[in-house]
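A protein chain is absent from this complex, but the other protein chains hold their places.
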């Protein structure tokens, strides 16, 4: 941490800041310039609350100079993390993984048709929602564990691994038999109690970026899981909220290479939520692969227009199959397989 | 719901859209203009997913024309809602309420000193955090129920009502004896399971706007609580995330009069989180009262710089007392008391 | 400027960064910590492009620690700037000034009626647009210099000073006889050629914050004018663009006290553009005064609904008169007059 004092800061103010720094257990290096005094904290700065220093009298700016995350940082595992799944698939290696499925599991016929399609297209992961709290209290809320059982059966029948969203701690235990990967939704990215519990689990966690979360905050949230000993975390860019309304969210494609640079964790792109529009899923899926993502998360449904939720962003199975074919060429163009 | 077709939409496309609308159970009124055809849905449109129509072939725009919320709307209770508390205080009436306290309850001495100060300054509500999940897994996490017991004692000793944040469903029951008002934090504004449970409770709920939530989404979230039969909801503006970094959040003061216009629910301003800076709390508290808020939520601490959390935005007790005095004059200037 | 190196930065990388810093003409102080090396630039850092250092190999973060602006900084004139006008009015002193008028000057009758009303209500400034480039090429574009002549006559008849927007350098000269204050619109906040020319003028400039400008960028733009020797700059908060759509812009009320703290320049609030909604002008005008603004800019029109532009945010004259009366009480509550 660096504290830059105002040009007219008094010696009393400078001493007071040094005292607070020292109380926090760090050593202080002082640089007295012609214009300004700078105080550098040296030592265990990870737990320091920098905003606290910003309001001390005479302080101009405070900057954190070390990463607030450690385990998620690229330096912790420079070669990158590859996560293996029971069905033999992996995320983070040379192959770009395809994770696909319906927003909500609706019935046996639907999920089996989808599983068959995912496998036929070359995907290895089936994703479906079982708990669907919705913005409106008047909408469909999901099949729960019964839905997960159906998804497990369909996945096993087609050699797929399963991914489903966990909404609260109490769901972790009952979900365990049915999911190969827990998804944490954007709204729960900073549900730290849930993250801490998932740190105790020994299954992969796909952590979605919050709709207004910075890349640094996403990495801090992954640190919660990692610090519990669960190193199988996958990060997901799924669009952020901006002033632009022509797409539902603004998919921050640059977050993919930025995350790959800052962290060793695999990165997934979600063009379905990232755009909220079926007609934009294909170009954005291609863009995500071109920018270096390790996997794609795509919503599909045999009768997309009648999907009980997220219909607007859901691909028909034929659209999905065509897209996967096109993505294979893009993947090769960036030195990957798919 | 209004569906505006593209200028070159075909009759087949128009018929297909009408069919999907009718399947959703609404009647369709068609206006065929020289340039464009417009389809208006008439009937039970509350559950319609408008985004689903946006991607149908030939559709240009879809607009919702009725409010997605009903119980939260001003029309439901034009005279406004006043919420009464056991200590005789109320929120939503002529008097602007003061809710104050520490970010985290730390110990008996701290919370009693604060309770005394709040009462002396004329405030009626003591707020303190007991469960404190933090952005960093390496920070202080709160005293839990023991903290709530201390707060209850301190509040009772000084005639105050208590407010504390509930983080998950499992905390509701144990918190009940100690809190007069549940606070739902910004990160949980769309934790619909939690909101639904709070709809079953018969105590007031102070619902904070999410950091990237629209005003409409805040009202939709309040609808979750209201639709469970709990009509005692208080809305809170606490700053939204924008590109500006000179304050931690951008406090959307206009949200106060907008919410007062759209809804009958009382509105609280939180200048502490709204700015994240101690030196900005006073001007923004004044602005919130001038703009018509029904209450203020202010973080205070006897030794603000050493507060275990949110130190930067916490007022010293003397600063708080001075501010309340100044606010009384502003309240009078807008026809309120304080 | 502080350059924080990555933990694993090599000596070669550190030396290379030091070399580039020295080529920029600054001295370098090196602090070698257990984890990280920190390089502090000492000397003439105002012209340094910090982004250039961010991409050098081995660099983790770069922070500017001195203000990029000097003349606009509060330290340059701690007592604050008061700007005097020929009609005896001033902006920046104890009195909160009222600047009001139509979005566009339309005809003699309109502007005289407005001038009379402004004076009667106690305002001292008449503002009207003469050049009105519009988002759509199919809309009304303003009366030009003829409009300014009308405004000048109306202002003189009622003892008012005039404010009007200058859109390009070529307009400065012809506008000079008619305006007491040049307004620079939000879209021109970073039209540096125009700002530089206005630095040569010896009349006050009211500089509006760009719709996506940071507070620091606004101050940097004011520095362009100040550095030309024109110290009569007034800053204006008029709303920024965020994801929220219930108001046209999000008025950043906190920008008012932040600017007052960082700079000695007077600050104006514009609740008309800040909200874009007539029904929100009054509460936001009150909030701006409560938060410490030095003046308000309000759009008014005798027949607001038929104003040729910005009708939605324009007050009727009666609404304006009523508002000014209410504002006087708020001004007193914060120790000002109006």
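Each chain carries a letter (A, B and C) given by its place in the written order, and its residues are counted from 1.
Quick note on the criterion: a residue touches a chain if its C-beta (ideal position, glycine included) is under 8 Å from a C-beta of that chain, and two chains touch if they have at least 3 such contacts.
Only a predicted model underlies this, so the values are computations on that prediction, with no experimental measurement involved.
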Full-complex contact with the absent chain, from C:7, C:84 or C:217: C:217
Candidate in contact with the missing chain, chosen from A:168, A:252 or A:294: A:252
Per the touch definition above, residue among B:95, B:171, B:242 or B:314 touching the missing chain: B:242
Subunit B residues that touch the omitted chain in the full complex: 2, 4, 6-8, 29, 31, 33-36, 38, 40, 42-43, 60-61, 63-67, 75, 241-243, 245
Those residues of subunit C which, in the complete complex, touch the missing chain: 20, 46-47, 49, 51-52, 54-56, 68, 133-139, 167-170, 187-188, 190-193, 196, 210-212, 217, 220, 223-224, 227, 241, 248, 276-279, 305, 309-313
Interface residues of subunit A (partner: the chain not displayed): 212, 214-216, 240, 242-247, 250-258, 261-262, 274-275, 279-280, 283-284, 286-292, 326, 329-330, 332-334
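The rule we apply is simple: only the chains that are shown with their structure count from here on.
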Equivalent interface positions on subunit A and subunit C, same or different at half: same
Remotest chain, subunit B as reference, centres from CA atoms: C
Gap in Å, rounded to a whole number, between the CA centres of subunit C and subunit B: 31
Intercentroid distance (Cα basis), subunit B paired with subunit A, Å: 26
Touching two or more other chains - residue numbers and ranges from subunit B: 212, 279
